[in-house]
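One chain of protein is taken out of this complex; the other chains stay put.
Labels A and B are assigned to the chains in the order they are written; within every chain, residues are numbered from 1.
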Amino acid sequence: MLEIGRFCAGIVECHASPRTLDALKVPAGVHRCRVAPDELLLLAAPSRTEELLRRATAHLAVVEPGAIAVDQSDGWTIFGLPGRLPDDEGMLALRQLAMIPFPERRPAFVQGAVAGGSAKLLLLPGIVFLLVPFALRDHVERRLREVGGGTLRIAAEEIPFAGLAAEG
Amino acid sequence: MIAPDNGRPKAPKASRLDFEGRAIPVAPDDTVASALYRAGVRIFSRSFKYHRRRGLYCLTGDCPNCLMTVDGEPAVRTCRTPATEVRTVARGSGWPSAGHDLLSILWRLRAFLPVGFYYKSMIRPRWLWPLAERVIRRVAGLGPIARDLPVVNRERLNHHPELLVVGGGVAGLAAALAAAQRGETVVLADEGVIGEGLAPGPARARVDALRAQLRRHGSITVLERALAIGLYQGPLVPIAGADRLHLVHPARIVVATGAVESHAVFPGSDLPGVFLARGAARLAGVHHLSPGRRIVMVATSDEAMDHLDTLRAQVARDAGASVVAVVAPRALAARVPAGVEVLHDGAVVAAFGRRGVLAGSDGGLRAVVVATGGGRRTIACDALVLGLGLEPRDGLLRQAVCEPVQGAGEVVSPGCTLAEAEASGFAAASPDSTIAVAGAFVWPATERALPPVASKGFVCLCEDVEAGELAQAWDEGYRSTELLKRYTTVTMGACQGALCQAHLRAFVGERSGGASRPTAVVRPTVARPPARPVRLEDLAAGVRVPLEYHTALHSRHLALGATMEWTGAWKRPSHYGDVEGEYRAVRENVSLMDVSTLGKYQIAGADAMRFLERLYPCHIADLAPGRSRYALLLNEAGYLFDDGLVCALGDDGYYITFTSSGADAAESWLREWAESWGYNVHIANLTWSRSAIHVAGPRTRELLAKLTDDPIDAAALPYGGVSAIRVAGIACRAIRVGFVGELSIELHLPTRLAPALWDALFAAGTECGLRPHGLDALKLLRLEKGHFIVGLDTDFDSTPAKVGAAWAVKMEKPDFVGRTALERLAKIPRERSLLPLSFAGPRAPEEGAQLFVAGAHVGHITSSRFSPLLGKGVALGWVRHPEGSPPLAVTARDTRGEVAGIVTRAPFYDPRGERLRA
Partner (left out) sequence: MALRLTCPNCGSRPHTEFWFGGEVEAHAARADSAAVAPAARPEMNREAVLEADFARVWLRKNSYGIQRERWFHHAGCRRWHTAVRDTLTNEVHDRA
């Protein structure tokens, strides 16, 4: 039985020059996901969204006027799939929905098409967080069930994303 | 590891199968073909064109003879299908049956069915062709497709190994093991179960030994009964497995698909009872069945002599069966055991079948004619086993264009020893091995001797191409392998040239210069996927479900009984059951619409204003914070491709929207221009994280006042205004818009809060007569205002002037995207316009109705609705007016008749916009 979790997270998207983003410091427990040289996605526990947005906005205002940080927490829905090796159940489900070659190193951030939609994946030891646009939550859930063939359970409720926070 | 299946239950193993109403017993290791053969079935199919009897021939999955309809699926290779997994089997074609097929008369009528006859005949009279086509479709082919087959939804599984090996013989296994020993990940795919088709002997022993080693390597994924469909760029090799489609994206590929016994062409070589040697050995050695009672064998290699031993071991157990003669070169004759007649250096030149179709004869082999140095001998026999040599099974390898592919084993050197095959596999697996590149790669096949050219007999069994037909095509001017292939369809059948390729090349070689011209110059035809017959369900695997976007309010719409429709990738409500009621709610009370599907972007950065000013055809610089403006989006050609709003936010830059269907491409367009101009702008896509609810109707303020303390009067939030307000405690961006022509406010807010706001508006709105409206009501509401919808009313080449939106284009601006094109187009007279039309009658014309002026066609209607409030039909339509000004009156002609209308002015409703600006 493959258990897939659902998570909500604090997601702050920063748009600034590459140098500014390189220099942007984030507190422990916040994952830096570099979308593009001029775009950085910060992923943290949902309780930290406002703090994160405030810090990022304050930093950008000083360093680079015109740069922006926006709260994109509501833009994504997050599935958590257990597994690391290509033949682990969670990865097997992903390999049916994505042509992306998943790296074995952890942590890793990968972007690409999953179940036909634009997805972002945060691969941590033992679990993969799959971020898909909020509008695809039903579609991706359906596709996960289809490839799971009855041996998979998806949590009904979202729980707060913690990432690697516990390990600091 | 063996890839696990999808968790679907497997059908229990059966002990018998149903063959055209007969119950056939099945042994555990049987294929469908072997079970039928044991039960006495000799005619396995009727040929594609002439309905000739065809029996088991290759038994290696290469020839078309054993294709049958298995459990409703046509053209299944029964020699590779385990019998225990099958319930019903039937032969595909033949009338009344494949056993007694009256259509075999076609062979006697072949003079009237020359190659390419369907290109040449039935051209005049023209009406004859559709009739002829229907007959040909019934008569030719491999049988009908059952229309009641269950839908099979297959999924894909992606693999990213360092090495893909296609073929699980000695060479393929050696290649996989070599790579795994270096620590590489490997996918090994085989058409069957590895080793199962080999009769006991040294090859089987070596395969079993190597196969046993696979288990020691966790990095090897074995896919059995998996067909490699083709080599695609990438590289990508789709492999159809038993229960899913495997997409393999390897770094390197080794093709070790082996060799197929050389096909023989002489009169009667397609009769049931003629076998290729590896097939006969499989029948005897694996299934313990004798290919006949009186067997003649042609053996030209050591391997063929091994097969002779296998056959003799079988007939020794089978009373009454014997090998009566062996045709062999003198050098090998010593291996023929005593008691079997040997004909030295002979060749089979003809075979005869049993007569008496109506008497129920199976038409199988009766005798063969062998030519030797000493003359011709006719030998009575019922089986002929041909060990004439080997041809590479290179259908997959010949597809390679620029992929990192290496051949190994018999596919590059047919007839090589086991040790050579193993060494070749080992070498091919190395990352340093030579890479095959189109044009530079010399096909091993081109260096091999080609078979003798026959003047009679079937070159191609799949498509029934006879040797004489090739000659005829040549005489008609089709003088290359590629042209002959296309004209005669030789090499284009189910075997994809596995059997006939060499014969085609031999023919072309002889005709284009004979002995004086080396046969090596006659290249094999180019191969394309699929290398093996493939099911449509494999092609559809994983892609049959279209992407489907739902807004955060999707479940609310369903709970309200909405009928949903696709708009782009979104599902949106068409209506909630009462279009007119929804329409009246907007016009008379207040209504909600979910407009979360709008594309929503924030544009910030030092150059944000300059960027948008240069992008849009309207003014941006004078847009004060807290104001919005309707903006067209033009491409460089001056054509309209989307529209939306621009809202000035002050320090935070701009908030812009696009239509639902245009939203997806909007970001690429914004980024392309920002990059081209080198502006310092930041583009944040808020489409997913922000939802939007459109509140419209004269009682909008009354409703919102119940839920907000912020000012929403005409002074605080005028038409075109933008402000931040809290509604039901939720922070929203409120935008005064006007698409439906009433007082209306779009509330943009974080997506996860949208259901809460929707519910709050609903609860507060009951006293105001609130109900939601869908796209159907919206289309009428905006039509009454004369507003077009981009993509619905506009064409790809609609300029703002053509659609009556020139007011939204400021040509006095020094530059914007499309400006120069519009200046250029302004010099060309406009001959077509999108015009507002009104129809006074009791009904509006249908959308798509054609427009006429004095009987002459002038255009068509793009949108049309009957307006309950105005009591007439309102429409938008394209009208041609080459003489200058448009006509005053038009007639619309639709499926129900004609409706008279006039060209008028928009808006039809509230022409002065008083309600909108209230």
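The working rule: a contact is a pair of C-beta atoms (placed from the backbone, for glycine too) under 8 Å apart; a residue touches a chain by one contact, two chains touch by 3 or more.
Please read all numbers here as calculations on a predicted model, not as lab measurements.
> Decide which residue listed in B:Gly477, B:Pro546, B:Gly678 or B:Gly871 touches the omitted chain of the complex.
Of the listed residues, the one touching the omitted chain is B:Gly678.
> Of B:Ala331, B:Ala380, B:Ala665 or B:Ala918, which one is in contact with the hidden chain?
Counting the whole complex, the residue in contact with the absent chain is B:Ala665.
> For the full complex, which residue in B:Ile24, B:Leu780 or B:Val817 touches the chain that was left out?
Hidden-chain contact among the options goes to B:Val817.
> Quickly run down the residues of chain A that touch the omitted chain.
Given the touch definition above, chain A has residues 34-37, 39, 99-101, 110-113, 117-119 touching the missing chain.
> In the complete complex, the non-displayed chain touches which residues of chain B?
232-236, 401-402, 438, 614, 636-637, 664-665, 667-668, 671-673, 675-678, 685, 814-815, 817, 819-821, 823-824
The definition used in the following text is that only the chains that are shown with their structure count from here on.
> From the C-alpha centre of chain A to that of chain B, how far is it in Å?
Spacing between the chain centres: roughly 32 Å.
> Quick check on the complex: what are the chain B residues that touch chain A?
Chain B residues touching chain A: 1, 4, 6-8, 153, 155-160, 244, 247, 249, 542-543, 545-552, 554, 570, 602, 604-606, 608, 652-653, 680, 682-684, 686-690, 750-753.
> For the complex, which residues does chain A have touching chain B?
8, 13, 15-16, 38, 65-68, 70-76, 86-87, 92, 95-99, 101-102, 115-117, 133-139, 142-143, 146-151
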